[in-house]
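Of the protein chains in this complex, all but one are displayed in their positions.
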Amino acid sequence: MFDYHHFPVIAVMILFLGAFLVEIFGSKNKTVRNTIALVIAAVSAACIYALIKPVFFDGEVISYWMGNWEPVSGYAIGIGYEVDALNLFFALLTVTTFLLSGIYSVRYMEKDEHLGHYYTLYLMLSGGVLGLVLTGDIFNMFVMIEIMTFAAVALTAFRNRSFGALEGAFKYLVLGSVGSSMTLAGVALLYMSCHTLNMAQLSSILGSQPLNPTTVFAFALMFAGLAVKAFIVPFHTPAADAYMVAPTSVSMMFSGMVNKAGVYGMIRLCFTIFHAMDQSSLQILLAAFGCVTMFVGVTMALAQHDFKRLLAFHSISQIGYVITAVALGTAVGLSGGLFHAMNHTLFKGLLFLTAGAVLKATGTTNLDKLGGLSKKMPKTTICFLIGAFSISGLPPFNGFASKWMVYQAVYAKAVTTGNFFYAVVTIVAVVVSVMTLASFIKVTQACFFGQCPENLKDTKEVPLSMRIPMWILSVLCLVTGIFYNFVYEKLLYPAMVAALNTVKYIDSMMGAGYAGAAGVANHLVDAPRFSVWDPISWLLLFVICLVAVCLVIVLGDRERGKVSDPETKPADGKYATFFSGEHELHSHVAGSDLFWGFKKDFKGYFNVVQGAHDGNVNTYASWVVIATAVIAIFMVIFVK
Amino acid sequence: MIIVNYCVSIILICLGLYAVTMKKDLIKVVIGLGIIDYGVNLFIVSVGFNDGGTAPIFTISELLNGAASSYFVDPVPQALTLTSIVIGACVDAMALSLVVMINRKYHSINADDVRRIRG
Partner (left out) sequence: MRFKSGIQERSIVVKCGADSFLPFAVTFGVYIILFGTVSPGGGFQGGVMVASAALLLYLGYGFKNATKVINPEVLRVNEACGATLYVILGLLGIFLGANFCRNVFFNDGQVGDLISAGTITFMGYSVGYKVLTGVGFLLLLMLGLLAPDDDGEEEEEVDLE
């Protein structure tokens, strides 16, 4: 009965069924509701994990027509679901994220009210994202985008008494809706010229002839619409607000699943449907967007005082890395981008979960009010440090492996094309990595080390069911960093080959030989194997350095543990002239202001960029419109 | 190809974008969102038009006589438009509920006052 061909549809539909069941039964009994939500999430996850063997190891592409409506005389008339290695790669990330978030939210949300609605929305969001990554029909993708947007907006506004929740949700809804309308207009234009909605058939039609102005305009609109979902600058403004005000288990889902779905949509659009990735003009456009995203994301993050808003800007910046790597159009670039997307889900999910633990234990995420939590919450601190090392790109964690691949890809592209633009991109990528490390040193010092304020003296560690997802993600971060060759061969190489192998995608959906008859060829590029660094020796080096640092700290200054009280009175007024008016010997710089000199030197830049984020919904909407216009004009002129 | 429909839908989309980007009152922003949706819906329906075609229904007389070959307009964009109208209604409902709650909390629905998160 349950042949694995049905598993994609079952995985998506059972999430929606679970949402409706929680709505019926969930408002009365807490245990029933939690059980239904977690069991259904686990069943859906199991369906997707069971597909790893056929799709990744045996290389099969599952194509599924709903209602058995097979194509008639070469035209697709039904809605199709197609699962090849690229889809399943993103589906694995989605499923892992929502399962861990569900386990985390059982204890995290226990003091909120209307939790029946929370679990319904959580299951709808998961179902929407999973449907988006598994579908093979372009209008079904639009419908799943809308389901995802609604559930995300409702979850952002969930704690509607907290600061800024309603306005963050409103801005997300307005900008998300503008983006979706642009996507729909693009779909309509595409239907006008190709008379089909199936992605495989569109791919064969658009691959066999050059693009006419209608399809180029459709490309520009869909590109902008999916960029709104992936939160690339300048479409990133709802992300910064929404990640900050949503409950943290939901923020983890946003940064782990929702923007990866947008990235997946862009990869499908550029590589498979429009076959446009081997044109240098499109590569330059996408790489320029990625470059600006990386830079603006990390510089805005340096200036933040709220823990979750800082993590949101870092999330935007890391997606910039992914987009830059994917934009290069080479095999190295694509696999580096996919690897970084996977690692971003893991380490950013971990960082958001630790932020949630801090919020639950202390009640605030303001970096100026936190401090010294490493003694009170040691296990959370270790998980946070693993996440911070990963995002900064320290070996042997997974961030180093993927960032190394991205640097290699961009450098190779700069060398082979000789274009000065790619040299700039390489430099920006490395500089942004350094600034990411600086920003996380600031957060670690402000939040976990340093002096503990008076009102946080009795914070306790968070409960066990909240720590389990954190430990699972930490272990995954370490394992994917050390056994990186295994991950590359088993997961990334099939996904990258599937993204470039459009002939197989078309043939398994529409019948064998269809792509050949339409004149579509593959863009398969021979992918090199990587073995440029040895993770075990890096791990030993890291352990030795860690032991050395701990020894130095322990054997060092005996007065290290003493805290200084900022309210000490000066000894006597007559010495004031020798201290030039300062009351104490030291001046207190809060941990969150660790880079105040850097901010002061670049005051002009920070004023412009921070002033541009002025919170007004009209401003943000005008950025979206102007950026869409720029993309459309660029594509109509340069993309053929 | 009905030129009038396409022109009107582009005008509607531009008017909606003007309302979203230039108007300070949040209710007017929501109305602008709705107008964008209506413009896109009109565009989608006009895409499926075939000159001289009838409604996409098989009548009983055609089917009983076996001559089911009347020339009609494309039914697929009509299905797309139906879905899009439902989505537009839901977006409007959700946005208006958020505006009502923002009014209760912020005591104002001017976009210049509803900006506590910035920077």
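By letter and in written order, the chains are A and B; residue numbering begins at 1 in each of them.
What we mean here is this: contacts are C-beta pairs under 8 Å (C-beta built on N, C-alpha and C of every residue); 3 or more make two chains touch, one makes a residue touch a chain.
All of these numbers come straight from a predicted model, not from anything done at the bench.
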| item | value |
| --- | --- |
| Contact partner of the left-out chain, one of B:7, B:22 or B:63 | B:63 |
| Sole residue of A:13, A:288 or A:630 that reaches the chain not shown, by the stated touch rule | A:13 |
| Sites on chain B contacted by the missing partner chain, in the whole complex | 55, 57-58, 60, 63-64, 82, 86, 93, 96-97, 100 |
| Chain A residues touching the omitted chain (full complex) | 1-2, 6, 9-10, 13, 16-17, 20-21, 23-24, 64-68 |
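The rule is short, and it goes like this: only the chains that are shown with their structure count from here on.
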| item | value |
| --- | --- |
| Between chain B and chain A, distance of the C-alpha-averaged centres to the nearest whole Å | 30 |
| Sites on chain B touched by chain A in the complex | 13, 17, 20-24, 26, 29-30, 33, 36-37, 40, 43-44, 47, 76-77, 80, 83-84, 87, 90-91, 94-95, 98-99, 101-102, 105-106, 111-112, 114-119 |
| Chain B-touching residues of chain A, taken from the complex the two chains share | 139, 143, 146, 150, 153-154, 157, 160, 163-164, 166-170, 173-174, 177-178, 180-181, 184-185, 187-188, 191-192, 197, 241, 244-245, 303, 610, 613-618, 621-622, 625 |
